[in-house]
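A short write-up of the structure that comes next.
Complex shown without one protein chain; remaining protein chains in place.
Should a chain be cited, it is by its letter among A, B and C, assigned in written order, with residues numbered from 1 in that chain.
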Amino acid sequence: MVQMTINGKVVKATEGEMLLAVIRRQGIDVPALCDHAAVEPCGSCRMCLVEITREDWNGWKKYVTSCLYPSEDGLIVTTHTPELQEIRRNILDLYMARCPGSELIQKMGEEYGLTRTSFKTIPEGDNCIMCYACTRICEVLGRSAISAVRRGHAKVISGPFGDPPPDCIGCLSCAHICPTDVIEWHDQDGVRGIWGRTFDLIACQQCGKTIITRDFAEYLKEKRQIPADYFDICDDCKRVELARKMGGLVDQAKEVAS
Amino acid sequence: MRIDSIEKLEKWRKECRRTFEARKRKVIVCLGEGCLANGSEEVFNEFKKQVAEKKIADVTVESVAKTGCHGFCALGPLVIIEPDGTFYTKVGKSDVAKIVDKTLVGHELIDKLLYTDAKTGEKVADYAKIPFYARQQRISLRHCGTIDPHKITDYIAMGGYAALGKALTAMTPQQVIDEVTKSGLRGRGGAGFATGKKWATCAKVQSDIRYVICNGDEGDPGAFSDRTTMGSDPHSVLEGMIICAYAVGSHQGYIYVREEYPLAVVTLQKAIDAAREHGLLGEKILGTDLSFDIKISRGGGAFVCGESSALMRSVAGAVGEPRAKYIRSVIKGLHDRPTVLNNVETYATVPAIIERGADWFAGIGTKKSTGTKVFSLAGKIKNTGLVEVPMGITLREIIFDIGGGVPDGRKFKAVQTGGPSGGCLPESKIDLPVDFDTLTEAGSMMGSGGMVIMDDRTCMVEVARYFLSFLVSESCGKCVPCREGLYQLRELCAKVCDGEATEDDLALMERLAKTIQVGSLCGLGQSGPNPFLSTLLYFRDEYLAHIRDKKCPGGVCRKLITYSITDACTGCMACISVCPVHAITGEKKKRHVLDTNLCDRCGSCYAVCKFEAIEIS
Amino acid sequence: MMFRYTVNPALCTGCRTCELACAFTHTQEQKPGRSRIYPIAYGPDRFVPVTCLQCDDAACVKSCLFDALKRNETTGAIELDKDRCVNCRACVAACPFGCALIDDVHDEVVKCDLCGGSPACARFCPTKALVYKRIA
Partner (left out) sequence: MACDMAKIQEIIDRSPQTPGSLIAVLQDIQREFHYLPCEALQATAASLHVPLSKVFSVSTFYNAFSLNPRGERIIRICQGTACHIKGADLIQQQLTSGLGIKPGETSPDMKYTLEVVNCLGVCAMAPVVVVNDKIHGGVRCDKAFKLVTKD
């Protein structure tokens, strides 16, 4: 355990635990867009910058992304100085120019007093904030079907060659993790569409309800040894079946008893 | 032949020296990139041919030697006749016969090819007396231009690998680190971190594997000293790395060379092979317990890979995106192992420090920036090329005394130092002593020693826009302030250039610049606004001229200038043939006419006119 | 310490108190999400309260590629770490008993967590068809 000061309050944390988690545990709201517990922190959105210093730094201080900075003994953390708020505001200002259609960005900007961007709206801008959450989650999943392509301002997230990604299994993890909901997908007539590809959804053999794609089920079967027939029936029908089975046993027991 | 002891090394050195000195008279042709670009390879081959044909008593084919870059690129191809030090400049293939006949056979000087002192107008025969060389003190560049980079024997003859021998046999690793620390050597890559301290930290981290990396990704436009060192004296880089490996306990090293330097890769690879063949790399170096090998890792053309964490990711085969350096790479670097990363010039300096001692090195330069520094002089300066001078020398001495000042009778306006991370310093700062700290205080930085000189025909706003464009195309795109911020800053800067910006825009630019500085993830972003901020600091009036008066004082920004043809026009047709939009019409020997409506103000006509008949207003 | 959660369908009257208790405990919002327990009729007036069995070698845990499902060693419950969950629904598809559920209201995966050691369903079950007790 280490002891730190966050906004003047002494707090305890596990050594190495990232500052952002500790800060949030204190109920302090530090914004972060690219952070997600399921993926390694990457520090791309810069919103979670905090100011740190130490007693022995003689007044010297620096800004660090709290999602990436491990807790250490004696750290003095400040999360909401006017300078930090100014940086966050300017970053949101930049985001607003890039992602004019994102409700989330718009809402966050408003919290910092921004109604419209001070900069030139980027003509080819979409709502992608390039936080890499999608590519990181796909990597954790073990597929890495999509990746960041090109560099700098021209960077986009895409499948290889800009084509529908061959390694995609249609699990939707990327779409769900995306903070600005920019990854389009749809389920229709037993088919899921995402990244320009279509995937067969497994229809429940009893009621026809669909949950995941066949490719995803195959992948789970192979990677995690889940028996294939587990995916044949939907959760609703499985529960009914369980009730019927258990009920049958109860009835049997009753008969035996009587 | 494997050299497995110091004794053998010294014996071999004697042999090498004998061969090196056997040729009393030598014709040395510079084959550095600069001279190569001007055809020095043809000159070299022609010398071989002529000397072979003419059978001169004391000059054989072997006496025609090639070397790496000599530094004085402005006057290439360079030919030096030793032992007199006769220095011929701009030697063409057709000059070779004359040199052979007159100088080699007849011991006469050829005036036309000699260097002319800009101040006195006199011809200087001995290159040591040329101000460009006379003011220099070469440590890192000590062998550049004197040895054939492809011959390890040349390097050995000049005392090469003696420092390694000394370190391995007479010093403990700790003593090596202490010596480097005491020398005060600071990393030549830009930030100027104390080299000894870095080595000491790496050596202290508990780990079975440690890496030594040489950063040869000289990405700063305007800097070319590392290219020269790698291509002209590769063994001193290797020797520095091996000494470092011994000091910190590493078995594997990498040299990361940028893709744009194919010649350096070839030369380094040859050097590594030769060193390995002679037992100076590989298992049991010089018969001691040290085993260390070096691999070359070629870059892929990405400026951001000069940043240490990006470089290490690139060495590991991944996209060169930096990571937040809260755990320093010296503790957790390549493959998460402790890693020492220094740049080419730093490693090349190390053998000299070990050989001649820390006190000698610390006695050169200033107290906090010891030793010498190599500067690349380019842009609007007479003597373009490489110079190595003691730290603390003033910009004026470098630019005017050594560099010969601004050509074509124009006025000095600014010097850009430190590449895209640095800044532009105006004439008022020209007497600043150059070292790591003073440059940073003045709003620029040392960087890798690039100095691009600008004259009064340069627009400082346009220069800022240029650097921002460079950074926008080189940003990795990982974090927002750099990816989006530099882009917007560039757009705003372009708006100023176009005369469409307001003073509010300028305030927005300053606000944004600060956010980029503080908010960016790596050094590229953090220093990205420097070219803008430094030009704004010293040339705010130029920004205001664009904004308030819609004028470009440098006469560069297209939307704010017009071109016209004056009476000085002789009707030579040069401008007509070069105008890409066919805005100039006229006949031979008659004054030409420029249609301002068609003109897109590219300045091609201005560049080609030999009669100063094109006027910018 | 070890606990065991037992379901005795013979005592279940299908009163649905467990369902309400569950939904109320897990969502204090205006619109309650789905419950994690359902009394399902398998015949006239015969019910089985179906809920997660906290299996030993649980398919939901195995199917989660993001380690969002972990057993709480104190309560014995397999808990869903909402911060890590990305809603891919692998667990929903994989659970052989259909007990990893989709909350249709909030469009997210939910699962019985034994209320952190004091399951509301058992507490409120009037017939003791649901019992949670310490066994060691």
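The working rule: a contact is a pair of C-beta atoms (placed from the backbone, for glycine too) under 8 Å apart; a residue touches a chain by one contact, two chains touch by 3 or more.
Treat the numbers as computed from the prediction; the structure is a model and nothing was measured.
Across the whole complex, the hidden chain's contacts among the shown chains comprise A, B. Contact with the omitted chain, checked across B:G419, B:G443 or B:P481, is made by B:G419. Screening B:I213, B:L377, B:I565 or B:I584 against the full complex identifies B:L377 as the residue touching the chain left out. When the missing chain is restored to the complex, the residue among A:I146, A:A175, A:I194 or A:A217 that touches it is A:I146.
Across B:A22, B:A118, B:A134 or B:A318, the residue that sits in touch with the chain not pictured is B:A318. Within the complete assembly, residues 33-34, 36-38, 73-74, 76, 218-224, 227, 259-262, 297-303, 314, 316-320, 376-380, 384-386, 416, 419, 450, 452, 454, 458, 463, 466-467, 470, 473-474, 476, 574, 577-578, 580, 602-604, 607-608 of subunit B touch the chain that is not shown.
Interface residues of subunit A facing the missing partner chain: 135, 143-151, 159-161, 165-167.
FYI, only the chains that are shown with their structure count from here on.
Just count the C-beta contacts per chain pair and the biggest one is A-C. One inter-chain figure worth recording: subunit A and subunit C are separated by 25 Å, centre to centre, where each centre is the mean of the chain's CA atoms. On the subunit A side of its complex with subunit B, the touching residues are 42-46, 49, 63-65, 68-70, 83, 86-87, 90-91, 94-95, 97-98, 118-120, 122, 129-130, 132, 148, 150-155.
Here subunit B touches subunit A in the complex through residues 302, 319, 323-324, 326, 472-481, 483-485, 487-488, 491-492, 508, 511-512, 515, 518-521, going by the rule given at the top. Residues 36-38, 137, 140-142, 171-173, 176-177, 202, 211-212, 216-217, 220, 223-226, 230-231, 233-244, 246-248, 250-251, 253-254 of subunit A touch subunit C in their complex.
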